[in-house]
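There's a structure below that I have some questions on.
Every protein chain except one is present and positioned as in the full complex.
Then we have subunit A:
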Amino acid sequence: MSEKPEIPNIFDPFGMMKQMRDTGMENWAKSMTDFVNSDTFTAAQAETLNAWLATSTPFRKLLEDTLSKSMQALHLPSTDDLARLADRLTNIEMRLDDMDAKLDQCLKPQHQEHSE
């Protein structure tokens, strides 16, 4: 009688989800994990992905072509041009790295002499 009746927290936005979890979250999690590992889900996922790629790829290609042509018309480098340039820079970086290592190797005996 002396205990105060518990007042539900009406400002708890996760209250319902919490209640749901307390009652059956583990089962829900397990059944969802089983579902995503099922043949049905696997097939549906692959097909959905293919359908999305099939419909979106032509639009993406069109956009890329248009952008590339616009850049060309403005005498500006396209994304592919920049990618090629970056690729060449990486190759130069690799050569520099190799040269740096060789230089280290050549200087090593001198450093050792100095330290002795």
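In the analysis below, contacts are C-beta pairs under 8 Å (C-beta built on N, C-alpha and C of every residue); 3 or more make two chains touch, one makes a residue touch a chain; residues count from 1.
As a working rule, contacts and distances are computed from a predicted model.
Only one chain is not pictured, and the protein name UniProt records for it, out of "Poly-beta-hydroxybutyrate polymerase", "Aspartate carbamoyltransferase", "Anti-sigma factor antagonist" or "Probable sugar-binding periplasmic protein", is "Poly-beta-hydroxybutyrate polymerase". Of the residues in subunit A, those that touch the hidden partner chain are 4, 7, 9-14, 17-18, 21, 25, 28-29, 32-33, 36-37, 42-43, 45-47, 49-50, 53, 56-57, 60, 79, 82-87, 90, 93-94, 97, 101, 104.
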